[in-house]
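Here it is: the structure, laid out below.
Yeah, one chain of the complex is gone here, protein chain that is, but the others are all in their spots.
Note that the chains take the letters A and B in the order they are written out, and that residue 1 is the start of every chain.
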Amino acid sequence: MNFIELFEDILAATIRGATPLLIAALGEVVSQRAGVINIGIEGMMLIGALFGMLGSFYASGLPFYAPWIGLLFAGVSGLVTAALFAYFAIKLRGDQVVIGTAITLLALGLTEVVYRRLFGETGSPQSVVNFKEFDVPVLSQIPLLGKAFFSHNIIVFIAILLVPCVYLFLFHTQQGLRIRACGEHPKAISTVGSNVSLLRTMCLLFAGTMAGIGGGYLSLADVPYFIPEMTAGRGFIALAIVIFGKWHPMKVFGAALLFGFGFALDNRFQASGLGIQYQWFLMLPFVLGLAVLAGFVGRAEAPLALGKPYNPSE
Amino acid sequence: MDTETVLELQNITKTFGDLVAVGNVNFELQVGEIHAILGENGAGKSTLMNLIYGLYEPTDGSIFISGIKKQFKTPRDAIANGIGMVHQHFMLVENLTVAENIALTVSQFSSRSGAIMPENDAESQQYVDRNIAALSRFRYKTDDAVQITESLSKHYGLVVDPNALIRSLSVGLKQRVEILKALAVDARILILDEPTAVLSPQEVKGLFNILRRLQEDNRSIMFISHKMKEVLEISDRITVLRLGEKVYNGKTGELSARGLAREMLGEELTEIERIENNTTNGLVLNISSLTVQGNRGEMAVKDVSLQTFRGEIVGIAGVDGNGQRELAETVMGLRPTVGGKVEILGKQPIGTKNIRQCGVGYIPEDRRTMGIIPTFTIAENLLLNVPHLENVANWGVIDQTIKHHTSTELIDAYDIRPPIADIPTATLSGGNQQKIVLAREISPQPDLLIAVNPTRGLDINAAQYVHKNLLAQRERKKSVLLISTELDEVLKMSDRLYVMSRGELIEATEHRDDIEALGLLMTGETDTDV
Partner (left out) sequence: MYNLPASYQKGKLYYKKILEKYPRLVQWVVVPMFILSGAFITNGLIILLCGYNPIQAYSAALNVSFGSITGIGETLVKSTPFLMTGLSVAIAFRCGIWNIGAEGQFLMGALSATWFGTKIATLLPNTSWIAIPLCLTLAVLAGGIWGVIPAILKVTRGVNEVISTIMLNYIAIHFVSLMIDGGPLQEASKTGPQSDPIAHWVSLPRLFDSHRVHPGIGIAVVLAIILTFVLFRTTFGYQIRAVGEGAAAAEAAGFSVAHNTIRVFCLSGALAALGGAIELMALTPRLSDSFSPGYGYTAIAVALLAKLHPLLTIATALLFGALSKGSFAMEAEVGISKQVTWMMQAIILLFVIGLGSVQIFQKRTSK
């Protein structure tokens, strides 16, 4: 493998590795902007990964539609999980950190129980129809960058397209303005007639759907199968990305690429056989995450009401 | 005067559990009237306003707007019926601009805002209509919001920069934005909850001018206050509430200030006696050229020097947010200094723990977050400072007998009610919570006592109790530094008087009889554009 190939390879892997993180983090940006910190994102991704694979599995009769049906399953399962979160966090005003932890534990148990029930303890995981990579005509022929940027599965492109969409929504619509205000001073928008609980629930449902889809990417595009605990902490990395990206979709995109690079290095060097123990690379994204949080962000300005349950009668 | 009734309350009652917050109140508001609601803290004023604004639903009784019976389930219903509210704690999003805050309101009520310019100002009317139509669509355009804000502020003469972040505005300007917010949706009835509490005398004047202009515009205003003087100055009618019930209603001027006070309290108030003393000697606190950074990196305290002596109360007046909080926190070691030094009894202790052990007591401004821990019991809160805790402990183990003994003694001496040591403090009234702070901070008779807004949110009797204790410290030849936004309080209590404005400290003892001059000092001379 020459240097150029390695460069292309790592760049492409960076983008692929960043995609699930980006999708989940974009959802999290919206919910945190509205004042809800969703630590259950890891669990929602895991559930999305399982149900995405199940959707594709049961629709395997329609090979063209199967991965899309899988993605739909992933999104809906994330949404349902988020609804559970919303009930406890918004209706009952429980502590969001504890609820998030509970959701993640629930997902860990549920996915394993369901998967074991359906597929038993077989040697190799059940594989399904997945999204295939394709070359964008013309563009993928650009030397050096073409292969890296324009030879991916469709979800990668959709994810990148979502970045400006979320940006425009948050900063150039009335609803986005309301969401930003909601995370800063919920009572202020409540006193001019907005429904804080409804707004927060909607944002949370969006975050859950996105987390589900991000998880679905893992079992429908990254690899064509589900294995228990396959998210391996990506949800928590997405949380770090949101902070590092200062709750701004564009910056979150940059942060996701940085962590995607971490995962890409991990895969490349594991395969390269340089004689370095592979665990170093597994550790890398998390060390990077800590370093980024400690060094570059410091006391980032989170939305003022982040994580605080809103009680309208206070 | 016009006698058309715009708002009527009939037998309005609101109970919380067993507590009757508002009981059977009847009330009428006329078109173009400024109607003051006077009452002590806890008299039910805020509850009444929240009922009108749809934040609470009444337990009983009904609300009529222009003779039609209405039910307000949320503020949305109230706003839609032309009610606007300027909250005591501003409902503004600090990290958004003025225009964005206005847009948040306008976009919710596009159907109403057509009537935004009631006068024959056809051109500007069209202009605003067009912009509002643009705003209320899905998209948010900064330019539209800015234009709406500009035309509104021009029309009502409420000058404010639409692109400024709220957090960069002074308190007076923030209040102006709150009023604009209400006017943006064409509020015919404007409720102002303790609007002067945070303003300097000049800003109060400016506010009154605005209110009179709105009155000329045939808008009705409910002015909630516990300050007699201001009520007498601005209002046309006065309603007095006491313990949730209406005890008086009449034209302004029918009753003297003294008479109104009697209605508010239900008894004559006995003024506390203040013995003059001139033997101030012994330097206690010596601050020299102190400079401190605020939370946002700005210089909150600039080159301040101050000395306090035994047997005196030194008062610092000023509008909230001019560096008083930072000054007090720095003296207590809660905030690092940028330059200068703080000496206490000739020593320079570092850290809150050491400062307290030097003999400093502290009544912080925010009682519920800094003064007490609401989930702790009374006995536990009475231990909440280093010297107290060390007194009851042997080798780090708290001696239960001494703890019990001290707490019962203090509960007795400071008349804390209910006198039960092991109930959570959250269940106590504000006055009794403040008594816990007083008991804890004053009972060791500290050489220096720093009190920041010690009577905020207390009723008159509780406030007097605080004042009595501060004076007692003075008589014991201790030193007291009183920082308060209530000018009257500082004037009444202090031997020497300072004013703090924009981080600077100005000696003002010679101006103590000249409110006008004090007001100018408090605003820093320049911000008098109304």
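Convention: a contact is a pair of C-beta atoms (placed from the backbone, for glycine too) under 8 Å apart; a residue touches a chain by one contact, two chains touch by 3 or more.
Source: prediction; values computed, not measured.
Chemist: Who touches the missing chain here, A:I99, A:V129 or A:L257?
Modeler: Touching the chain that is not displayed is residue A:I99.
Chemist: Where the complex has a chain not shown, which of A:A18, A:V36, A:L177 or A:A240 is the residue touching it?
Modeler: Of the candidates A:A18, A:V36, A:L177 or A:A240, A:A240 is in touch with the missing chain.
Chemist: Touching the left-out chain: which of A:L145, A:L168, A:M250 or A:L282?
Modeler: A:L282
Chemist: Taking the entire complex into account, which one of B:L232, B:V247 or B:A393 touches the absent chain?
Modeler: Counting the whole complex, the residue in contact with the absent chain is B:A393.
Chemist: Touching the left-out chain: which of B:A197, B:M299, B:M370 or B:A517?
Modeler: For the chain that is not drawn, the touching residue is B:M370.
Chemist: If I consider the whole complex, including the chain that's not displayed, which of B:K141, B:K353, B:H404 or B:K477 touches that chain?
Modeler: Going through B:K141, B:K353, B:H404 or B:K477 one by one, B:K353 is the residue touching the chain not shown.
Chemist: For chain A, which residues lie in contact with the unshown chain of the complex?
Modeler: Considering the whole complex, chain A reaches the absent chain at 39, 88, 91-95, 97-99, 101-106, 108-110, 112-117, 228, 232-233, 236, 239-240, 243, 277, 279-280, 282-283, 286-287, 289-290, 293-295, 297-300, 307-308.
Chemist: For chain B, enumerate the residues touching the unshown chain of the complex.
Modeler: So the residues of chain B touching the missing chain come out as 295, 332, 334, 351-353, 355-357, 362, 364, 366, 369-376, 380, 383-386, 389-390, 393, 396-398, 400.
Convention: only the chains that are shown with their structure count from here on.
Chemist: State the interface residues of chain A toward chain B in the complex, per the touch definition above.
Modeler: Of all residues in chain A, those touching chain B are 171-178, 180-181, 184-185, 187-195, 301, 304, 312-313.
Chemist: Can you check the complex and tell me which residues of chain B touch chain A?
Modeler: Of all residues in chain B, those touching chain A are 53, 55-56, 74-76, 79-80, 85, 87, 91-96, 100-101, 103-105, 107-109, 135-141, 181, 185.
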